[in-house]
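Only one protein chain is missing; all other protein chains are in place.
== chain A ==
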Amino acid sequence: MSVQADDPLEPFYFEHEEQEICGKLVPPITESFQEDYPTVVDRFFTRYYYFKGDVPYQVLYHSNRICLICLAPEHPALAEGISSVNFDIGNVDRSQNVVKGKGKKGGMILQAESTLALLTTANGATYKVPSCIRGKLVEVNTAIVEEPKLLEQLPEGAGYFAILLPKIENCDAIKASLLTQEQYEERLKTKNEGLPQIESTEDRTQNKNKEVLA
């Protein structure tokens, strides 16, 4: 009695109500609980990677071929601190993209190397976020424009820049053009092994400068 009274969760415990369907007792919903339940990304997406120069990006490829374009966790901007995200890339503002109907009519057609957004970091570097795949722009995530800092803390997937819909017939070629999780880890490993830590940082900076100049 006293134990129950001390338990602050006591008023909130779930009680299963019995019900019989098809002549059998309905198992309580709690029986479905799995300790190691995979995340939303693990359940429905495959992780692919794209390098623009030495800078990695992540493509979350849904089983229905929808793609979320994100920064790879190893994207240098995440460590540097992100100060702004802009979908107005100069000649065109990606956030003005409008799609209509099932066929997403009117969506901008993007190539893998098309710039999707501009990203600036705390130390003033600019990254051109590439589209990573060939496809139709369906949606851009304007929440990260308002609060770019979110990118550093959001759970996987929530920091997506855009949703792209590739053509069915291009899907195989797209997947082949990207790095799988395994290939990506392999590339990171060889890169880290091949170069001392400091040089690697310099190398990255150089690349970054190149990009800024480009």
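Criterion: contacts are C-beta pairs under 8 Å (C-beta built on N, C-alpha and C of every residue); 3 or more make two chains touch, one makes a residue touch a chain; residues count from 1.
Keep this in mind: contacts and distances are computed from a predicted model.
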Report summary line: Among "Small nuclear ribonucleo protein", "tRNA pseudouridine(55) synthase", "Dolichol-phosphate mannosyltransferase subunit 1" or "Exoribonuclease phosphorolytic domain-containing protein", UniProt's protein name for the complex chain that is not shown is "tRNA pseudouridine(55) synthase"
Query raised in the report: Looking at A:V55, A:L110, A:A125 or A:L165, which residue reaches the missing chain?
Result: A:L165
Report summary line: Contact with the hidden chain, among A:V26, A:A79, A:I109 or A:A173, goes to A:V26
**Report entry** On chain A, residues whose C-beta touches the chain left out of the figure
**Finding:** 8-9, 12-14, 19, 21-24, 26, 29-30, 32-34, 37, 39-40, 44, 62, 64-66, 68, 99-102, 104, 138-139, 141, 143, 154-155, 157-158, 160, 163, 165
